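Only a single protein chain was left out; the remaining protein chains are all shown in position.
And now, subunit A:
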Amino acid sequence: MNPRQPAPRVMNGTAPESPIESAQTVLQIEDLQTHFFTPVGVVRAVDGVSYALKSGETLGVVGESGCGKSVSALSILRLVANPPGRIVGGAIRFEGRNLLEFSEPEMERIRGNDISMIFQEPMTSLNPLYTCGKQIAEAVALHQGLSKRDSWDRAVEMLRSVSIPEPERRAHAYPHQLSGGMRQRVMIAMALSCNPKVLIADEPTTALDVTIQAQILDLMRALQDKYGTAIILITHDMGVVAENADRVVVMYAGRKVEEANAAELFDNPGHPYTKGLLGSIPHLDTAARTDTKRAKLNEIKGMVPSLFNLPQGCSFAPRCGLASDHCRNHKPPLEEQRPGHWIACWHADRVLGGVAVGAA
């Protein structure tokens, strides 16, 4: 198994120039294609996705299960299991160098050091046989070449920086002895222990209760301000994105369908899917005020299409109220409809103009 991937640049003319100046860009994903080769067919989990990340910013990547948001993130660290998965095209540029051309030992120096990751379920990502302190110290010793003693001290210091009470004592604790919120703090401490330039957070708070979620997101923001880490925040929770991301990428069926500043995206969603998604979430404030007649939520009819046989044209067409024959036959290109606001929809101008996105 050769971990090195050829990196043909398949520019299909639809991948946009990044709206971000490359001078500040730490990580740039260009036309990434990650496919899974299964006995029953090829799953195009990520099918030509591009996005860029500036230092110090938080990029939200949202979408429903199976849209490819996690696979695109795992591809950045080349952690997609091969077989069945393979990165078949595109480039991942970290500080100008294409990670897809790196050898495995070179990649190991990047993982956890320059780019690190937090996963959804800390219990499955922490080793149950080692104490939390040892697991953090191991990463520090490996990447920063610190002595045993110094790396342990660094681990304790990191545990303190993520607000774990009594870090000297907790460093000796095993993962099962900690609560879910504490474990997620340990994961964050470990991920940040080598001062990474990029932190990929894959549903970091989904398994946590809301009050703990608020604590963890608060902590991530504080650490970002302190260290200037760029964060890719992958989540299905539009509320978490609205309150934490600077820019947002919306994914659907393996593709990016919309990208904009967070404020622009939430105020003027330009893709029927984004608009439908925002309309289908109950809002706490409005939900509370509809006490006489409970409003019906806007549904998006049907469900996410199977990645084995995606529709020929726009993947969202079967569920879209605006879909025309043109949509069903031709994939819409991603175009900059407003400054910094990219939308892949033939009817983007109508959606931006406020047309109702009714059910199909």
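Keep this in mind: contacts are C-beta pairs under 8 Å (C-beta built on N, C-alpha and C of every residue); 3 or more make two chains touch, one makes a residue touch a chain; residues count from 1.
What we mean here is this: contacts and distances are computed from a predicted model.
Colleague: Among "Peptide ABC transporter ATP-binding protein", "Putative spermidine/putrescine transport system permease protein", "Nitric oxide reductase, NorC subunit apoprotein" or "Multisubunit potassium/proton antiporter, PhaD subunit", find the name that the UniProt record gives to the complex chain excluded from display.
Modeller: Result for the unshown chain: "Peptide ABC transporter ATP-binding protein".
Colleague: May I ask which residue of A:Val241, A:Leu322 or A:Val357 touches the chain that does not appear here?
Modeller: A:Val241
Colleague: Tell me which stretches of subunit A touch the chain missing from the display.
Modeller: 64-65, 179-182, 209-215, 217-218, 236-244, 262-267, 276-278, 280-285, 287-291, 294-301, 303-304
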